[in-house]
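Got a structure here, written out as structure tokens. Questions coming.
A single protein chain has been omitted from the complex, and every remaining protein chain is retained in its original position.
As written, the chain order gives the labels A, B and C, with residue 1 at the start of each chain.
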Amino acid sequence: MIGPIPLSHVLLASGALFAIGVAGALLRRNAIQIFLSIELMMNAANLALIGYGAALGTQQGQIIVFFVIAIAAAEASVGLAIFVAIFRHTETIDVNKINLLKW
Amino acid sequence: MERLIFDAAALVAIVFAGLMVAGRDPIKSVLALAVSFFALAVTYVLLLAPFIAALQIIVYAGAILVLFLFLIMLLNVGPERPDGVRRPVQTFLGSLSVVVFAGLLLGMLRASGARLPGQPEAVAADALPDPKALGRLLFSDYLLHFEAVSVLLLAALVGAFVLARRENAQ
Amino acid sequence: MTTPPLWLIPAIPLVGFALNGLLGTKLGKSFVSAVGVGAAGLTTVVAYARLIPFVGGNHQPVVEPVASWIALAGLSIDISFRLDPLSALMLSFVTFVAFLIHVYSIGYMHHEATNAGYARFFAYLNLFLFAMLTLVLAESFLLMFVGWEGVGLCSYLLIGYYFEADYAAAAGRKAFVVNRIGDFGFLLGMFGLFAAFGSLNYSEVFWKAAQDPARFAPALGAICLCLFVGAMGKSAQVPLYVWLPDAMAGPTPVSALIHAATMVTAGVYMVARCNVLFRLAPEVMVFVAAIGCFTALFAGIIAVAQNDLKKVLAYSTISQLGYMFLACGVGAFGVGMFHVMTHACFKACLFLGAGSVMHAMSGDLDVRHMGGLRGKLRITYATFLVATLAIAGIPPLAGFFSKDAILSAAFDAPGAGKVLWAVGLATAGLTAFYMFRVVSLTFFGRFRGTAEQAHHIHESPSSMTVPLIVLAFLSIGVGFVGLPPVFGARADLIGPFLAPIFAPIAGHEGAREALPHATEWLLMAVSVAVAASGLMLAWQWYVKQEGRPAERLAAAMPGVYALVAEKFRVDEDYDFLFVRPFNRLSHFLWKVVDVLIIDGILNASAFLVELSGDFLRFVQTGNVRNYALTFFLGLIALLLFVAGAM
Partner (left out) sequence: MTETFVSFTRADLAAIAPEIALVATGCLILLLEAFAPRLRRWFATVALAGVAASLWFLVQAPGGTTFGGRYETSSLTVLMGLFLGATAVVAILVAKPYLERTGEERGEFYALLLWGHTGVMLMTRGLDLLIVFIGLETLSLAFYVLAGFFRRVSASSEAGLKYFLTGAFGSAFTLYGIALLFGASAGTRFEDLSRPGLADSTAVTFGLLLLLVGFGFKMSLAPFHAWAPDVYQGMPTPAVAYLSVAPKGASVLVLFRVFGAVFEHGMPDRFRTGVAALAIFSMTLGNVVALAQRDAKRLLAYSGIAQMGYVTIALAVFGRDALAAVLVYFFAYLVSNAGAFAAVSALYPDETKPHPVGLLAGAGRTAPFPSAVLALCLFSLAGIPATAGFIGKFFLFKAALEQGLYALAVIGVLNSLVSIGYYLKVVYILYMREPIEGEAPPPLAPADRLALALCGAGILILGIFPASLWAIARQAAATLPLTGP
């Protein structure tokens, strides 16, 4: 329990968000939406970390999340640059159409 | 009361996450995700992490998602249109596996959340929402991480520059 | 004179390989020949400098460690070389025959267009010699395996040396698949040995096995079977023999050296080396004998239907290797090794002779296009004839003694020994028959090739004929080291020399009673008679099938032939009753069993692997979502398996 909030609620919410993120990453075709889904997965992990940290009575969970946010920002900047670079070649970011490299 | 707010916020986060995934229009997706992130920030406050909640709003919702919006506008990406090629295997296996995975994950989390193996002896001062303590922790135990992440940010910065600058920049 | 260290023997050809490989292209053919042949010659000299005192001395095994290769708490493997009677025997002819074949190659490869190709050929030949000598001199199974893989690699490289890509690629693939099966057996056997004995050094493994046969015997059945599968692959036994006829795509000196005289006998050598283990696994011995016996007959029958000179010799090699395993299988390891040695001499001579014929015929190897070459290729003819007489088992040539020893060992063996003997005898007749068939077709009669070929026919240069002559003399003389016991108790030199290697295991088996002299004489007479009749039958039939009038034949052939023709006149009925069905059987075995079934299975398995590779390749769709999905499915499978059960 974290105050009146049961940990299992936190974790279930986190798990649901993670699963939704996976679903988006697997089912969307647009690279941006896939990446948004991956961001959602990382946020789900953040929620779990904060929930655990609070339940365990340590701030380490928050510290981890702090770093994860920094990493996510960095990842986003590189990702967006990659999207721009590929868009210059293919005029699309639909991953179904980006399959020059195969077999 | 707090429990109720938490559940409501979590529900909002989940629903809007679902909308983000379900929508074909990337702009709507970004907006839905922004709502979801706001709701998550609310849960962070309730979980004694106001500092992270602020970061969540400023960095995630504020900076990253706006960047996404900007990019979508820049590249003029429209909604996903059916491309005429059906991919039943990917869709079917993808959905099925997500359902199985969600079942496994939620089952495990429910069981483990009920009995946390950790020990709440250290709960005292450390657990309070105290950014100062957080800062201390950051520069003592997590000093190396802090330094390491600076390398990561540097690499990302240079990398983004390498990839996105104009071709004739040389 | 100080004795040179053993490691020098494989090291010299390795240096030759390095020199030719690195510098050969730049420095021209004479440099390449000097280095290649020089390395082979020098290593022969060094080998004999060790062998002569060893043979003259007390034959105590010598183990010379060179370096520690892998040293672990529970296992230490040294690079060390071993000289004992068995490796001495192999060493004596491997080095010498290899040297002769190197010399021969100078003339044979003279037409090679580029320096690079010429250098590559000699570099590979030296590399092969290095690997073969490592295999022979190794003191541990692991080092032997180094040589084992090395000779296989060189064989693969040399098979594909110059034929056009498709054929050589197919031959290479077949050789590859078959040898993988064999190597897998060998490796499994080695695992088993390591698990059972905790060591891979010969001395330790054999000593432990001989000390406590009861403890190790149960495991040895499986281990020996695995090892023998390895030997079957390398020594081309049914059903793993199919690669050898195709290996004839390589240059002829390679066929002589690798695919007749040395590498293919490595399996026999390995079985003989492990005789302690094999004797503790009697059921595997039976299997060895059966496979050897069957292979001898099977390949002999196929050889009859071949028209390609080198193919005949290839099937003949398989058949003779079967003989050697037959000998090992009945426990006569020494006799098997004796045949390895004599076979190396006469088969190398035959192959080199075939190369000389091929040289003269502008690359044509079809015996139907030859005929009457004896006049133009005098030396080739004479040496080929001597080697043929030797392989046919005509006394007193080398093949006679070793083959006779095998047959009497089989006759003497308990159980189905008489059956093995009978099959062996039939094969001996068959051998004489098909060998004289090719001799008649090649060297006798009228020339059947094109005018251009006829114009071109010439005897080969002396670098090719001298090795032929030397090998022919060896084919005559080398048998005398193993005279049968009827010539006196001390007539047999090789048996007592090898005896320490094959010493009986205490409390395991008793010494066998020697055959009475009268029986031995009888057996000898029977085998000579069978060989002689095979030989004469061949002349007769291949005269008839050429359809030439008898008078012209009689005129063309020497007096011996007329005599033979009168004595063995067979009429059309006999031809109908025996010859045609036999030819059909031969064709059946070749076309259906060999080409269709065994090749088919091997090619199909190779094909299936490639097909599944192709199929899986197409799973790699290039679509990144599919990649994420495979990733995710893998994760779920793991979660379900590992965590799902909790």
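Please note the rule applied: a residue touches a chain if its C-beta (ideal position, glycine included) is under 8 Å from a C-beta of that chain, and two chains touch if they have at least 3 such contacts.
No experiment lies behind these values; they were computed from the predicted model shown.
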Where the missing chain makes contact, among the chains that are shown: A, B, C
By the document's definition of touch, the residue of C:146, C:419, C:469 or C:491 touching the omitted chain is C:146
So one chain is hidden, and I want to know which residue out of C:15, C:469 or C:639 touches that hidden chain in the complete assembly. C:639
Touching the left-out chain: which of B:5, B:35 or B:152? B:152
Kindly note down the residues of subunit B that lie in touch with the hidden chain. 104-105, 108-109, 111-112, 116-119, 135-136, 139-145, 147-149, 151-152, 154-156, 158-163, 167, 170
By the contact definition given up top, give the residues of subunit C that touch the hidden chain. 21, 25, 67-72, 74-75, 116, 120, 142, 145-146, 149-150, 153, 156-157, 160-161, 165, 168-169, 172, 176, 180, 183-184, 187-188, 191, 194-195, 609-610, 612-614, 616-617, 620, 622, 624, 626-628, 630-631, 633-635, 638-639, 641-643, 645-646
Given the full complex, what residues of subunit A touch the hidden partner chain? 14, 18, 21, 25, 31, 34-35, 38, 41-42, 44-46, 48-49, 51-53, 55-56, 58, 60-61, 63-64, 67-68, 71, 74-75, 78-79, 81-83, 85-86, 88-90, 95, 98, 100-103
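What we mean here is this: only the chains that are shown with their structure count from here on.
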Of A-B and B-C, the pair joined by more C-beta contact pairs is A-B
Quick one: subunit A and subunit C, Cα centre-to-centre, how many Å? 65
When the C-alpha atoms of subunit A and subunit B are each averaged to a single point, how far apart are the two points in Å? 5
Centre distance in Å when subunit B and subunit C are each reduced to the mean of their C-alpha atoms: 69
Scan subunit A for residues touching two or more other chains and write them down. 22, 26-27, 29, 96
Flagged in subunit C as touching 2+ other chains are 623, 625, 629, 632
So in the complex, which bits of subunit A are touching subunit C? 22, 25-27, 29, 34, 95-96, 98-103
Applying the document's contact rule, which stretches of subunit A touch subunit B when the two form their complex? 2-24, 26-30, 32-33, 36-37, 39-40, 43, 46-48, 50-63, 65-67, 69-78, 80-85, 87, 93-94, 96-97
Hey, which residues of subunit B end up touching subunit A in the complex? 1-3, 6-7, 10, 13-14, 17-18, 20-21, 26, 29-30, 33, 36-37, 40, 43-44, 46-49, 51-52, 55-56, 59-60, 63-64, 67-68, 71-72, 74-75, 77, 80, 83, 85, 87, 90-91, 94-95, 97-98, 101-102, 105-106, 109-110, 112-114, 116, 118-124, 126-127, 130, 133-134, 137-138, 141-142, 145, 149, 152-153, 155-157, 159-164
